[in-house]
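Below is the structure I would like to discuss, written out as structure tokens.
With one protein chain held back, the other chains of the complex are shown just where they sit.
Moving on, here comes subunit A:
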Amino acid sequence: MMKHLLLAATAMTLTMGAAQAETLRWARSGDALTLDPHAQNEGPTLAMMQQMMEPLVLRNPAGELEGALATSWTVNPENPDIWTFTLREGVTFHDGAAFTAEDVVFSMERALSENSDMKGLISSVASVEANGDYEVIVTTKGPNPLLPASLPNILMIDKDWAEANSTVDVQDVEGGEETFASQNVNGTGPYMLVSREADVKTEMTRFDGYWGIDEFPMAYSDIVYTPIQNPSTRIAALLSGEVDFIQDVPVQDLQRVEDSDELKIMSSPQNRVIFFGMNVSDELVNGNPEGGNPLADVRVRQAMNMALNRDAIRQVVMRGQSIPAGVIMPPFVSGWTEELNTVPATDLDAARALMAEAGWTDGFSIQLDCPNDRYVNDEAICQATVGMMAQIGITVNLNAQPKAQHFPVVNGLESDFYMMGWGVPSYDSEYIFNFLYHTKGDLYGTWNGTRYSNPQIDEMTQAIAAEVDLEARDATIAQMWDIVKEDVVYLPVHHQMLNWAMRNEVGAAVDADDQVKVKYFTID
């Protein structure tokens, strides 16, 4: 029986393959960390899950908000706290179950539950209720004009499926837990999970019951996703025709790809800023040097900011594929100004003077934690930073490891000095303050590894979420940026440029968020 099925399947693939190459072989540096849609708010994880699960509202490759599982949404003119989302009818999950309002209520509540990494995105939500099968009422804790923009990463799953497989609770990633939902998917998305071996290969196939099957190109019938950590192996896989499409193209190889007749590059400025975080609390994880935690002194942080030669990193490490950053906000985000992004001039003498003033003339020693499979040339940037810090007397021990080990260290507050990158799917500053500057807690500050805690910033972060007067809101945001910039909580490095490389026939839809959505892809 099994044998016959296999034979039939082989025969089918053979005939299909002869007609046209419909499988998209896709590679990038790292794998999704989980398949539980609410467990990790991390770019590559979401990029894979977006093929199989959908939000109410998504951001299309042009950057506009577009109805996915909701067809329309309105805010109550009498009470701006109440939003009504009208759901798409006739949508089914991969297992055939109908998609209804109760699934939305379940998924939103799950995204707000313990262990969820998505809480910060929808922290303004007070309650979610179903009104019939195809309407959902969302009540916010105060007016939140940006609610729809915060929904594209909140993916929907089937309530009955989750209950039947006892996977109602969100996976505890930091605790090393694996659950049914972290390995299986039942979404409404355009592609279904066929098989997955973490860090090796994930296969997906077109979902024939997809509601938008006639609406979107959906040119590819199958997707094979392979993480290839080594940059030159990744580029070699593309050059040799082993894969069709790669993300995280090594900057040194752009020219090589462009010179090839069969390959092309698609570029765009990326919605992602790279920066270093520092432990500003009184206690270092690995023990204080004599004289306390040097990083708690703002003068030391200013000195480090001045010693970081962003221009050299851009020219040499990034080969021009970056924009030096003075603030940890990508240029897409409302509130971004040239002035805020001003980069401090590299001035070693001034930096050494500041170190001396702070009482660290002889410097100190610190460990830098760095991912080596997440951002463009992440390890090389960290290495260059080691050299730059050495010039003002700071001895940096570099600990570069894969992101699956790196992020738990940052989020578990086990790092004193670390690299991170941040994209802003809501295109709004609130998202940055909420996740990265607010005092770390259960609902806010979930990715704040710096221990920075400023009651004024906390209060303002919560206030802007509910501010309806957009002018006053912008003024508060500008004030907040001034405060955190003065406190040098993070050392911004640069804004990444996004480069995708692919075979000529792949009609990719480039997306500034680096979020691949294969349903928009065509075959030329």
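In this text, a residue touches a chain if its C-beta (ideal position, glycine included) is under 8 Å from a C-beta of that chain, and two chains touch if they have at least 3 such contacts; residues count from 1.
The criterion applied here is as follows: contacts and distances are computed from a predicted model.
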Among "Outer membrane biosynthesis protein TonB", "FdrA family protein", "Peptide/nickel transport system permease protein" or "Formate hydrogenlyase", UniProt-listed name of the chain not shown: "Peptide/nickel transport system permease protein"
Which residue of A:I82, A:L398, A:A463 or A:V510 touches the chain not shown here: A:L398
Option touching the unshown chain, where A:N76, A:S166, A:S195 or A:Q315 are the choices: A:Q315
Contact partner of the left-out chain, one of A:A62, A:A126 or A:A390: A:A390
Chain not shown: contacting residue from A:A236, A:A353 or A:I523: A:A236
Subunit A residues touching the omitted chain (full complex): 230-232, 235-236, 239, 250, 252-253, 255-256, 286, 309, 312-313, 315-317, 365, 367, 372, 379-380, 383-384, 386-391, 396-400
